[in-house]
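Questions regarding the structure given below will be posed in turn.
With one protein chain withheld, the remaining protein chains of the complex are depicted in position.
By letter and in written order, the chains are A, B and C; residue numbering begins at 1 in each of them.
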Amino acid sequence: MTISLNKARTIIRKTLAKGREMDFKPLSVVVLDAGGHLQAFEREDGASPGRFGIAHGKAHGAIMLGIPSSAQMARAEAQAYFINAVNGVFDGKLVPVPGGILLRDKRGDVIGAVGVTGDTSENDVIAGVAGIEAAGLIAQA
Amino acid sequence: MTISLNKARTIIRKTLAKGREMDFKPLSVVVLDAGGHLQAFEREDGASPGRFGIAHGKAHGAIMLGIPSSAQMARAEAQAYFINAVNGVFDGKLVPVPGGILLRDKRGDVIGAVGVTGDTSENDVIAGVAGIEAAGLIAQA
Amino acid sequence: MTISLNKARTIIRKTLAKGREMDFKPLSVVVLDAGGHLQAFEREDGASPGRFGIAHGKAHGAIMLGIPSSAQMARAEAQAYFINAVNGVFDGKLVPVPGGILLRDKRGDVIGAVGVTGDTSENDVIAGVAGIEAAGLIAQA
Partner (left out) sequence: MTISLNKARTIIRKTLAKGREMDFKPLSVVVLDAGGHLQAFEREDGASPGRFGIAHGKAHGAIMLGIPSSAQMARAEAQAYFINAVNGVFDGKLVPVPGGILLRDKRGDVIGAVGVTGDTSENDVIAGVAGIEAAGLIAQA
């Protein structure tokens, strides 16, 4: 199973709504399917031009390795050369800071990933988790 | 000036609605800003995984060269080696068949581009132009 | 749903067995999952070193575009510049000659793709289809 466009839309809208509610900086939100392919993306007005690449890299690394980007950050703190090398394997499409969140269904299967960027990494996670839960899915952040 | 997220959403929704109305195959729609950076994207359920790359290449080539992808196709028919070379210049991010549409405001300025893929190139254009006009913008397809 | 390793193994073994039965040249066979990611691969002794890239490109292009590589060949015959451009989009990972075969389950959903290379493209297809059917799956070649 993989994420539907309808669920992806809900995640993005609710993530952005949480950002507005919390007065975060303009956010960008990507939703990838279980194979790491782009399902939907939105970048708020005022966000810088390169935000797709950052949001995508957080989510793409999560799908490829099967762990959220926060766990990649922990690994990068311990073994920077490992994460550098994996970044090379995935052609730069991996950003090891919080905000790349795995989407799981009720059976625990990974059905996609969400990447959020724009405010601090911690705030990116708060917004993304709110969006995912609003869509009735389980977030592994 | 550049396209707003709000306008981008309208374009995508109306493009997809046109596709459903015409019974096209599942569509994917990208909206880029005036600098060629991703503003929004949606891929309908049932579309193949690589559709972001195709939609993006149509719109990205349009922004980079300042002409719609249909005009690139005409050039490719006459001088395939030129378009092949330009594809190399832009690192593969150019797809010279119809469906990459320039967005212009009422003064005629380019404020972004839309890329549509999923059905025939001609039908991709029909859906995209309908979406752009529904958003009150001028399409150069 | 996506292809299981067990099914992938069966496809590879039966494809290679068909090649031996027909006295084809040494074959290489790749099985990708529904997201285009490598599930299994085998290269027979005597096959040239670069055969993974060819087998992979046939199957990867099929997954990304949602059509078998034979249909890409037809498009390349009509519009070489289009297939050249798409090859750029997918970073070279697309080989538009027969032998990239979509795997469908009984409902018609794409659950992966098989790429075969080593003999003529037509013979590559014969072997691959035999392997897929031996695994109880539907081949779109």
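Convention: a contact is a pair of C-beta atoms (placed from the backbone, for glycine too) under 8 Å apart; a residue touches a chain by one contact, two chains touch by 3 or more.
Values in this document were obtained by computation on a predicted structure and should not be read as measured data.
Although it is left out of the displayed model, the omitted chain contacts the following shown chains in the full complex: A, C. Across A:I63, A:I101 or A:A127, the single residue that touches the chain missing here is A:I63.
Taking the complete complex into account, residues 34-36, 63-67, 79-82, 84-91, 110 of chain A touch the chain not shown.
Of the residues in chain C, those that touch the hidden partner chain are 4-6, 8-9, 33, 35, 37-45, 49-50, 52.
We adopt the following convention: only the chains that are shown with their structure count from here on.
Centre to centre, using the average C-alpha position, chain B and chain C are separated by 30 Å. For this pair, chain A with chain C, the centres built from the Cα atoms lie 32 Å apart.
Rounded to whole angstrom units, the spacing between the C-alpha centres of chain A and chain B is 25.
Counting partner chains per residue, chain B has residues 49-50 touching two or more of them.
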